[in-house]
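The complex appears here minus one protein chain, its other protein chains still in place.
Which chain is which? They are A, B, C and D, in the order written, and residues in each are numbered from 1.
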Amino acid sequence: MISNAIEQNVEGRKREITKERRALFLRRVWANKMVVIGGGIIFLITLLALIAPLIAQFTPYDLEAVNRLKPPNATHWFGTDNFGRDIFSRVVYGARVSLAVGLSVAIITGFLGLFIGMYSSYYRVLDHILMRIADGLMAFPSILLAIAIMAVMGPKPINVVIAIVIVETPGVARIVRSAALVVKEQTYIEAARAQGASSRKIIWSHIAPNVLTPLIVQITYVFSVSMIIEAALSFLGAGIPAPEPSWGNILFDGKSVIQTAWWMTVFPGMFLLLAVLGSNLLGDGIRDLIDPQSNKAKK
Amino acid sequence: MSNQSLLKVNHLRTTFATEEGAVTAVDDVSFTVNKGETIGVVGESGCGKSVTSESIMRLLNEKTTKYEGEVLFEGENLLQLSKAEMREIRGNKISMVFQDPMTSLNPVQTIGDQIAEAIVIHQKVNKREAYKKAEEMLRLTGIPAPEKRIHEYPHELSGGMRQRVFIAMALACRPKVLIADEPTTALDVTIQAQILDLIDHLKSELEMGVMMITHDLGVVAEVCQRVVVMYLGQVIEEGEVGTLFSRPLHPYTRGLLKSIPQLDGDRTEKLHVIKGVVPPLTAVPTGCRFAPRCEFADEQCTGQAPDLTEIDTAQKVRCWKADEFLKKEGHKHHATTV
Amino acid sequence: MRIYIAQRLLSLIPVMLVVAIVVFFLIHLTPGDPASIILGPEALPEDIKALQAELGLDLPIYQQFLNWFSGILVGDLGDSLYLDMPVLTAFASHLGPTLSLAILAQLISIIIAIPFGIMAATKRGTAVDQFFMVFALLGISIPSFLLGLLLILLFAVELHWLPAAGYQPLSAGLWNHLRFLILPAITLGAIQAALIARMTRSSMLDILSMNYIKTAHAKGLKERVIIYKHAFRNALIPILTVVGQAFGTLVAGAVVTEVVFNIPGIGQLIVNAIQRRDYVLIQGTVLLIAATYVFINLLVDLLYGVVDPRVRLNKK
Amino acid sequence: GKSGGSNEKGGTLNVAYMAQPPTLDPHATVSVATTDIGRNIFETLLAFNERNEAAPLLAETFESSEDLKSITFKLRKGVKFHNGKEMTADDVVASMERWKELNGKANTYFSKSEFVKEDDYTVVLKMDKPFTIAKYILATNINFAAIMPKEIIENAPKSGVKEYVGTGPFKLEEWKKDQYIKLVKNEEYQSPRSEPDGLVGKKEPMIDELYFRMVPDASTRTAGIQTGEYDVALQIPYDNVPAIESDGNLEAITHPEGFSTVVFNKQNGIFSNEKARQALNLAVDKKEVMMAAFADEKFYTQEHGLLTKEYVSWYNEQGKDKYEAHDPEAAKKLFKEAGYNGEELTILTTRDYEDQYQIAVVIQENLKKIGVKTKLEVYDWATLMEVREDKKFYDLMPMGYNPVTDPTQINFLDSRINYTGWSNSPEIDKLLDELMVAPSDEDAKEIFGKLQNESWNYLPAIKFGDYDGVAAIRTNLKDFEWFHGPVFWNTTKSD
Partner (left out) sequence: MQQPYENQEPLLQVKNLQKHFPITNPLGKVTGQVKAVNNVTFDLYEKETLGLVGESGCGKSTTGRTILRLTEPTSGTALYKGKDIFKLKDKEFMPFRKEMQMVFQDPHSSLNPKKRIGYSVEEPMKIQGIGTKAERMEKAMDLLNKVGLRSDQYYRYPHEFSGGQRQRIGLARALAVTPKVIICDEPVSALDVSIQSQVINLLQELQDEFEQAYLFIAHDLSVVRHISDRIGVMYLGSIVELAPTDELFKNPLHPYTQALLSAIPIANPHRKKERIVIKGDVPSPTNLPSGCVFHTRCPHAMERCKTEVPTVTQGANRHQVACHLYD
């Protein structure tokens, strides 16, 4: 009975603390300009991508050969491309593809990197094997590896994601691994072992939560890098297969007409730049937010 | 004991601008360092010992730090000097030794370079001569084979040796005042004994005044002539070592002395406990800063801040109840010293 | 020291093995075959078959791998199917442009980035700092093909200051050589510069909060001396890592830049080889690139010893 | 040493070329690059004149026998190879025999024929059938019958000769792989004496050094000619032409580049049904196709003829009506009749040839309008080359072809060569055979008319039209010609 009362009291206290903590966290997030601006940019672009059908008067595929390469005007806000397709529509629909690529690569590499990094930090033999493979993969020039993978698997959006995942995972795994190696030496890991905690428990409930922060920072970086790699792949003709629009392949189309139709390069380029800038800002901001050093400086 | 004052700190107050507002880490601190004398500064972690010493040297970030009061060295107020003038003082007239010799030595320079550097600047000699002097200094600190050591890097030396190097570096220009900020905390007892001996020995040799910062009352008792006790940015008690240890007046000092296990104490007796914890600088209590933890505190204590008052030439204390204690303690004191 | 280098070189073996296996099977899984490329778009099936047999592409895949791999073991990387020359020769003839480009790009980025980074760190929180960092962020965010195209438009097509594309070897004269490399080097260096500037700033910030910087102040040293003599040399270690890795990737293929500026370097070599399904060339070149990458990282590690006595290897 | 005043000008010519040839041996490849560059080094017995007739080049004259079963070539005397050796009948026989082996078409038709040396300056082609069309095949400019020294041929592997020694106006000096091919003037060159006429007639090298620089990226070629790095840039993107034209130092030269088609998979799937192919012919707006791919009417012609008006000896009006028909509604009905049930059809294409890709996009959109679902499979060229051999892989594939100089060069017609798309029309095959042995040029022309008509009925592929390429040159070039490719002899460059 008494314990019940305590429990209730404590539950209430728990809620209160969580609320307090959330408020405090939000205040700190809000105070961090980089997170606000970067997050804001990403949010706006995402929003634009989501409501693309509502704001675009054309589908990204409608072509009108007679309206080729028209500069921006009232109907075609961003002008038309070499098929006479509406660039505005292609850019906002392209945002879906580019963001989807960025997001799925970020999530998949995040998970893979976490798994590989965690286990290789923990098991020496596995570490040797996995890290040699990672060395090998990192010794490949990443764009070339991606091109080769695209060539093997064929030009499908999913393969673009797979190719970039293969290229980016070793780096993430290494970050996780080195963070985990530091955490592993902490006394609380030894304490958990002294309790008899199993390796799995130590890895997942003690080490993992403590490597999440560098992982998150790295993931925002991967998010932006994968959008650039997708664009570069498109630029080299191995990206998202057309006519599906992505910023990369709009730029690819625009490359050959850059002198006559600047709008084909400038608009998707600007969006790409903004998205990458936004996620970089977000990443840097998160780094600041979670960096104990910078917190200390504030105190 | 000579009574020539070298360094006089008067009502020093150091305030940091932080994102959460101004934080006064050192508040109205005064003391004097005399020639040939070692003064101990004790107190718990975070009470402002380091900030005090760094304020004297003006080592804190000039942009976010505000100094008030004065730091008189040979009659000059250091807080008023230009940057260039201040550089002339640092490492030349006043030197510092830090707690952790590993992180306080530049890992990528040979120890010879690091010692010679200050000599070159302050004594306007060439590099060769500076090296010779550096070697001499190392020999003085008792490092074997200094001519070899001088070409080594900090990581090649043991902790005790590094601290000797550091001392050699600090004393290379034969300063008038040495500030030692917890110089032995990172060292083992037997090595600590060596270093304390060394500082004591060099002090008399070079006729310096030494300001020894520590949290170890044992160290104070062994090497200091006078002692300053700090609590939450303030000096709460000051006095000659003998007096202060035998007749501590401030409840905090008394608690502190009672809470360390004595080598000759009664083991079956429980240790004294000062209840509570030091409040953060952002929430300094009004009134006496120690009042919330003090067993004798009354309304006066929580309402009004006491001043540091002189009890006699040998002792000052910042406590409303000092007189009361003095009366009670008077008997005991006499009883024990007989 | 010598033993250490030998050991590091030995550790190349597993990396190379991984690379060799991955690249071989990756490339042989790829649809498309070299014979039909060589014979051109209107080639007839029987011609293609005949050439395949001549090139040994009709053997079972494991057989092909063994043939190739046993060649590598005796130092023979084989002959390019398309270029009709040994892989090593092809690699060597394309290495020059890439090296020149990488070195110039690295120089440009270092010259820009390090002073920027130091300044930003010493003026932390001020407008100068923020300006530099926004600049650095832009450098990271702008895709290099876009930057390359814009540079060509501005400096070559509009202003006629520099050639739009192409390459002249050093033997054609230093200026002639550099003329062609300036724009691509800027393109390539931009990202590096941004990365290095950021690294410089953050590692300088770390170092400036170290105790030994306080020591240096306590010695009465001038600010400038402290920053350059004490702080920078210590900050150099992480910077060096970034520079080293960056250089590795630069040499390993500034693919996009080489394509945009038509520089006949390693990147182009491989891109072409992939398009032509020049198996032997792809395999050999990737292997050599990986070796270069590992080798450069070894050099960087050795440089650590020069900068940081704590990792001087002979002492251990 | 230099001789004659006209050599004073000389100088260096930089040509921005798209892709490096796999080899410079014209026998060994159908690559256009090999033709464009190789024609400066090598020459053939016969070549095309302005009217696209086969005319003698290294031959002084050529003559068919009465029964049309042999052709006698009289060789020009005193023609020297770049290695200084004089060209004789031995070299010609060796070269022609090798070419006959390696050139697929020649192999088909001449496998039972033989080149025979009569004397040092006379060679006779003896054939098993009266192949009237033989002279066209001999004059072909792709995979052409270059004459090389006998010794070099004897040492050559199948992938191509290793030494490039010909009789042409330029000599190969250096081939820096993937960077440039450097040719220098052949000072000893022996030109035919008649007036310049297409690829025959007077040919005089005026340029000292001729560089073909490999510049795969089109924007770079454009930028490079604008900045003056190149004197000639080939394959300028159509959309860059205005920029070229607006520059006073540059001139845009349009030239026939080929014809566009879509090739059907006639082995598998819906398009094995002739009705479906006809339906597609009605569904697709050929003008839109050409417009999307080639930007401006300046750069394409809507043309039904498999050989165009320039080929006077072949041109006819057969099939024009079917070419011009465009009726989406009828197309929809026809698709139904052909058994189309809403399944998704596969269009195979590549972005390595942007026009093909763009055609694919337009076809897709056109079909969408009449309710035919399609998906694009976009591959790089190398992959496409492989997957297009898979009979189950695709339904449609846009393809561009180089201009053909005679009907036998059209691969998708003949079912016996097993070309992708897998034609299977006994009528067409029969007509092709008749064409080969037509007793006279007039007969040949008539048979070709029937052939063309049948091809518009059977529809192995649909021709959308002819298109031009654009080359940019700097205006200080004089007498630069385009004839089945860039012609650099007779061209001069002033400062």
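Couple of notes before you dig in:
Definition applied: contacts are C-beta pairs under 8 Å (C-beta built on N, C-alpha and C of every residue); 3 or more make two chains touch, one makes a residue touch a chain.
Note that the structure is a prediction, hence the values are computed from the model and not measured.
Although one chain is not drawn, the whole complex shows that of B:63, B:124 or B:270 it is B:270 that touches it. In the complete assembly, the contact with the undisplayed chain comes from B:158, out of B:61, B:77 or B:158.
Residue in contact with the omitted chain (choice from A:25, A:43 or A:188): A:188. Of the listed residues B:233, B:255, B:287 or B:306, the one in contact with the hidden chain in the full complex is B:255. Within the full complex, the residue among B:62, B:147 or B:188 touching the omitted chain is B:188.
Residues of chain B in contact with the chain left out of this view: 44-45, 158, 160-161, 188-194, 196-197, 215-222, 241-242, 245-246, 255-257, 259-265, 267-268, 270-274, 277. Within the complete assembly, residues 3, 6-7, 9-10, 13-14, 17, 186-188, 190-197, 201, 205-206, 209-210 of chain A touch the chain that is not shown.
Rule of thumb we're sticking to: only the chains that are shown with their structure count from here on.
The most central chain, judged by the distance from its Cα centroid to the centroid of all protein Cα atoms shown, is C.
In whole angstrom, the spacing between the mean C-alpha positions of chain A and chain C is 24. Here the CA centre of chain A is 51 Å from the CA centre of chain B. Annotation: 92 Å between the Cα-based centres of chain B and chain D. Taken residue by residue, chain D touches two or more other chains at 219, 352, 379-380, 382-383, whereas all remaining positions touch fewer.
Shown for chain B are the residues that touch two or more other chains, of which there are none. Residues 132-133, 135-144, 147-149, 151-152, 154, 224, 228, 231-232, 235-236, 251, 255, 258-259, 265, 269, 272-273, 276-277, 280-281, 284, 293 of chain A are the ones that touch chain C when the two sit in their complex. Residue ranges of chain C in contact with chain D, taken from their complex: 30-33, 36-47, 50-51, 54-55, 82-85, 90, 93-94, 149, 152-153, 156-157, 160, 163-167, 259-262, 264, 268-269, 272, 275-277. The residues of chain D lying in touch with chain A in their complex are 218-219, 222, 237, 239-240, 242-243, 288, 291-292, 295, 351-352, 354, 357-358, 361-362, 364-365, 376-380, 382-383.
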